[in-house]
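One protein chain omitted, others in place.
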Amino acid sequence: MRNVLSLKDVTMQFGGVVAVNNLSMDVNEGEIVSLIGPNGAGKTTVFNVITGVYEATNGRILFNEEVMLENYPKGKMKKLYKGENAGVYKKSVVKLPDKITKMGIARTFQNIRLFKSMTVFENVLVAMHLRRKSNVFTATFKLNMKEEKAMREKALELLCEVGLEDVKDELATSLPYGKQRRLEIARALATQPTLLLLDEPAAGMNPQETDELTAFIKHIRDKFNLTVLLIEHHMNLVMDISDRIYVIDFGKLISSGTPEVVQADQRVIDAYLGVTEDE
Amino acid sequence: MDFIAKYLPYLLAGISVGGQYALIAIGYTMVYGILRLINFAHADIFMVAGFIMVYASASMPIYLSIPLVIVLTVVLGFVVERVAYKPLRSAPRMSVMISAIGVSYLLQNTAWYVTGGLAKVYPTIPWISDTVTFMGCTTKRVTFITPVLTILLVVILVLLIKYTKIGIAMRAVSKDFETSQLMGIKINTVISMTFIIGSFLAAVGSLLYFSNYATVTPTIGAMPGLKAFVAAVFGGIGSIPGAVIGAFIIGICENFIKAAGLTTFSDAFTFALLIVVLIVKPNGIFGESTSEKV
Amino acid sequence: MKKTTKNIIYIALLLLIFALSYVVDIIAPYSMLVTVLRKGAVYALVAVSMNLLNGFTGLFSLGQAGFMLLGAYTYAIFTIPTAVRESVYYYYEGGIINFQMNMILAMLLAGVVAAIFAYLIGLPVLKLKSDYLAIATLGFAEIVRALAQWDGFGKITNGSNLLKKFPVLDNTTQYFLIVAICIAVIAMLIHSTYGRAFKAIRDDEIAAQAMGINLARHEQLSFVISAFFAGIGGALLAIFQTTVQANAFKSAMTYEILLIVVIGGIGSITGSILGSFLFIACSEWWLRFLDEPMFIGTFQVPLLRTGFRMVVFSVIIMIVVLFFRRGIMGDKEFSLDRIAKLFRKKAKGDKK
Partner (left out) sequence: MKRIIALALACLMVLACFAGCGSKKADDVIYIGIYEPASGDNGAGGKQETLGIQYANTLVNTVTLGGKEYKIELVEVDNQSSTDKAISAASQLVSKGCSIVLGSYGSGVSIAAADTFANAKIPAIGCSCTNPAVTDGNEYYYRICYLDPFQGTVLANYAFEEKGETAYVLAQLGDDYSVGLATSFQSAYEALGGKVVYETFPEGTSDFTAYITSAKNAGADVMFAPTSTTSASLIISQAASNGAEYALMAGDTWESSVILDAAKGTNLDVSVSTFFDENDDTAAGKEFVTGFKAWLNANPDKLTNNGGNDIVAAVSALGFDGYMTAVEAIKAADSADSQAVADALGGVVYTGVTGEIKFDEIGDAVRNLAYIKTVDTVNGAFVFGKIQTIAD
């Protein structure tokens, strides 16, 4: 199996707080991998580091064997740094989020971030902007009609895929919660990713909806040849869907492996103690 | 000619105008610290304070009109906040800023209407307007009073913020608006207090400024206001000592640029400095950095 | 309504406006109406260009007066007839430019110069966010104003003195035509995929970036395009005023344009256009009577004297800002559907 995403010794430190500590993980092609951990474990920070929202303090991230991020503690961080492997990396390669998306990583957000003034349809359409061939002149003077038409068709197709075609002209923010989550997925798909990061896609869903979501994620993985990395608290979904699971607590990896292995791991149980597994 | 005699007047002018900017700048920086609002109307409150003095001193003795000016300016600052900013508490920041521009427009136009658009001569305040000679150069006594008074007021203010209950509340609100509200801090009282302090200092600043430059016009506030704001940004907005140091630096630089014969750029310099500071050190010299949570 | 009928109505409306602008010139060439229409048109363009930046891209810039100054100066400098340069550049021996450009070309150049400056200033400044960006662009405008007044550039800019005698437009229809073309281009841009990207940035920068929109590039693009049209607007303002002086392009001008945008509705092109005409008509024309003493019989209405107009006007603005925060149009555009809806609603209300 080909490696799609690989994190090596990634540390993210904000001032004196270490949010992600020396994390290494791998995601292979076609897999569905889950990242779990108690609240505040640093899961979303991992996503933010992968997608370039935060610049990791130390470590290296490879995407399809290409260096997407490489960093070492600099400036003030030199003194403050509390993580490990400080001397390993010498280069500083930092890519901005849009560049990373262009390379083929798309994401959804835990606290839904739809474009609030736009309709459902426009929300998907805007994500197609990335793969445009037109420039600002041709776009303004309508010399890109063909492309524009293709964009619209594709966007509609994606909306059908997630079952939102009947509300396409409504304001995105007027949709119910579950549909907004699906719209976020459609929007992410519109950027034509190979790796999809889903940040708590099932948050706020009832068991039935969660089951549907499980099927849906599998479906889009197959249909769009995706690799999926997801953060989730719904353990049913995680155990159902995941090929492999990484568990982190306080920014550190405490366990990894197939669902069965992780479920049996005492460290995981300890970490989750006091946290109900089935919400 | 002797070096000191040649350049001392520029330095003195710079320090005194710097002190006056500082008093205005504190109003900007405190309001920004709490509301994240560039209070464009602040410069016009300063201007109105000047006009109140002109009209007050025409009908009553100076020792009555000075306290009156301060009281009325404080009231104005309070009313502006209650009328123009409070209703927009939950609105986007841009709306509040536009409201501030609107208030500034209103105050200027009202002043224009009341005065007929003509410049008014500021009354002479005895003693502080007297001419004194210092190391061979002649100047008004207010030149020396300004920096002393400014620093005194700033020290008092800093102590106030550090040790009094309302001061602690102010600091809490500027750190986190919502949380301090949940902690039972009366947010409106704190904000009003900020405006009251800011307006008080603007009134004092206007007394000193116009004693030195004795003409008041409806648009007089614009330039000192902008410069004071730049000083606030320069020192790191939200930081009172920063604003004061920024104001003195700007006041002194400005006068030496004029001395160098580059008068066209004396205002432009301030803004160039601003842009450079913003780019190199976006949070100013004493500012704290913040980042958005995703 | 069918789409074709709607289009026909829109075109008819547009033609009607142009016809009116033509007729006004003939029947009342020296009326205030003409002044209002021309100045309103110029401000409409500038307001729309500012709206592109502040309303559609969410960049809070206050540098509009600076870009207008650049446009106005570029236009004036390159179109003053060589014959009269001697008298215009009286203090600078006729200046150093001794050719005259075509009006339209000069107008385009005005936009291009403003755009180039926007590009250069945008490189560092656009890294700043919200208020900081606003204050930095405001500072930039002031620097431009100081530079334009500097003696050292006197041979080009005529120092702080007036530039005049450049060719002007002599009928209102021409103003309307140029402004309409420019606004149409901006509108087309906003409705293109780039416009959607701008709106995405405005709504949520982080999500926009996550969708692969290059923030720096798109913000720069919006900034430059806005400056380009502000430059053309500046050239038109020069034409309207027949003279140009750097002194006029103060921050107060930017504030006025910002108020127009807010009154019209942030994020609405038609709002900005409407707001601009209303603003100019109120401030220049309709409220003028407040400046003159008025007698009803022998009773003199109190308060009315010079300056009262502006007081009333600023009170109106405050009312709009406080109570009608979304302006006239909100972020909606003028459309027949909306009007039809409005009437239907009214009719319903009447029945009740």
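Some observations on this one:
Letters A, B and C mark the chains as written, and numbering starts fresh at 1 in each.
We take it that a residue touches a chain if its C-beta (ideal position, glycine included) is under 8 Å from a C-beta of that chain, and two chains touch if they have at least 3 such contacts.
Worth saying up front: this structure is predicted, and the values here are computed from it rather than measured.
The missing chain, though absent from the view, touches B, C when the full complex is examined. Among B:97, B:222, B:247 or B:274, the one in contact with the hidden chain is B:222. When you scan C:100, C:130 or C:243 for touch with the missing chain, the hit is C:243.
Residues of chain C that touch the chain left out of the display are 29-32, 34-35, 39, 84, 87-88, 90-91, 146, 149, 151, 159-162, 164-165, 168, 170, 240-243, 245-248, 253, 278, 281-282, 284-289, 291, 306-307, 316, 319-320, 323-324. In the full complex, chain B makes contact with the omitted chain through residues 1, 6, 9-10, 13, 17, 112, 116-119, 121, 129, 131, 133, 137-140, 209, 212-215, 217, 219-220, 222-224, 255, 258-259, 261, 263-264, 266-267.
As a working rule, only the chains that are shown with their structure count from here on.
Closest chain to the protein centre (all Cα atoms averaged), using per-chain Cα means: C. Distances between chain centres, each the mean of the C-alpha atoms, put A farthest from chain C.
Separating the CA-averaged centres of chain A and chain C is a span of 43 Å.
Rounded to a whole number, the gap between the C-alpha centres of chain B and chain C is 31 angstrom.
Computed from the mean C-alpha positions, the centre of chain A lies at a distance of 48 Å from the centre of chain B. Along chain A, residues 53, 109 each make contact with two or more other chains.
Residues of chain C in contact with two or more other chains: 206.
Looking at the complex, you find that chain C touches chain A at residues 185, 188-189, 192-194, 196-197, 199-200, 202-204, 206-215, 221, 225, 267, 331. For chain B in complex with chain C, the residues that touch the partner chain are 32, 36, 38, 83-84, 87-88, 91, 93-95, 97-99, 101-106, 109-110, 112-114, 116-117, 222, 226, 229-230, 233, 264-265, 267-268, 270-272, 274-275, 278-279, 282, 292, 294.
Residues 54, 60, 124-125, 127-128, 130-132, 134-136, 138-140, 142-143, 145-147, 149-151, 206, 251-252, 255, 258-259, 262, 266, 305-308, 310-311, 313-315, 317-318, 321-322, 325 of chain C are the ones touching chain B in the complex.
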